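This is the structure, below, for whatever I ask next.
Left out: one protein chain. Kept in place: all the others.
And now, subunit A:
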């Protein structure tokens, strides 16, 4: 097989002491930036990019991609221990990961998160290895209607499959869509809802909102409960790790499903965020006891983490093959490629074999090394829980504020973060879910643009969403998922009546 030969060649390029050291350095730096809320993968890679200018392209991309893997691993840590998603795609991990930490199962949750990250990435890398040439032509099939259909599918699956009351999900999602509209509208070139202020020009940053909604509101809630530390001291041991691994085969359906969703959404730039939510919702939908989700179920950690990492990894493929970055971090890596004089595109695979296959080989190695690294350093991270809350809380607030500020170097964002903190607190009190809001804030703009571009192209004809097999099946699936609860009941009645 040609791909296999090329991969072996890639490993040969990679296996030098220098590259291996760079890999370790990259992973440690990546975990570090992944743990800090708001700093995250894209910013970390951006800050460290200039370090690589003097390196040769292969070493540089190996180091940068290891920072990326590290950040992917690290994002799970704060989600589970503090209920603060370090990365957007870790939001869904908090749903069950944090309750697990509260029940004193932090080590178990972390092991589950890292293991599933590893599995997700591995599936995606395998896919990249063998499908690279074919996939680039598939991604080209995506025009505005197809993009819109994917976003619609994400929104609909959220409403239809969510555990919360439908009207509350819709309220939260609508608010997110409204906030996503703030700033410049690409299609008309006009400003919307900025009220003449320069601060609102750039729109509402998703990360600022997430840090406030999840991080600050959690601190407020905890304070209300008289500074009681939620969660217990966790000590990770080989026994816990092996225990989690032993149970892995039980969850093979969830792992496989999430890997598939992740790869698919990573290649069609739906992104890791949508993938993690979809992975979580589907796992819940197909579980025998959906009520147990959100209360500390290990599958609730497996599902989103596997999907997010499969997607994060698969997103590199359209970046290399087409120059379309599937994620923020991929966009920065794209900038890096160009600095090193490599232009992404179909020809990259032909003209720079060493580079492409070196990168793919580094995905395998980086993942294995990364898994070992995070598992062995988990005690350090888990020990954070032993520090008294009164000492940790101010540190979290400060690191949230730094994170919010660092995104745009804007003081305004810190106020915005505090505002979202209050919103998050109120929402948690009255039982409105936060996830639909964040999802809509991320995808709202893109979904709107895709819809309006489809309409301009088709002269306002809605039939464009059923104009070919690909877009038609995605749209139909979206609508089926939206009305799933109703359909489910109808089907139930029918089978009951037949008996």
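Quick note on the criterion: a residue touches a chain if its C-beta (ideal position, glycine included) is under 8 Å from a C-beta of that chain, and two chains touch if they have at least 3 such contacts; residues count from 1.
In this section, contacts and distances are computed from a predicted model.
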item: Complex member absent from the view - protein name from UniProt, among "Alpha-E domain-containing protein", "Ferredoxin", "Tripartite tricarboxylate transporter substrate binding protein" or "Multicomponent K+:H+ antiporter subunit D"; value: "Tripartite tricarboxylate transporter substrate binding protein"
item: Touch criterion as defined above, residue of A:141, A:166, A:295 or A:493 at the omitted chain; value: A:141
item: Residue among A:198, A:238, A:391 or A:430 touching the omitted chain; value: A:198
item: Absent-chain contact - pick from A:164, A:354 or A:449; value: A:449
item: Subunit A residues touching the omitted chain (full complex); value: 46, 50, 53-54, 140-144, 183-191, 198, 201-203, 322-325, 331-332, 334-335, 338-339, 343-347, 408, 449, 453, 456-457, 459
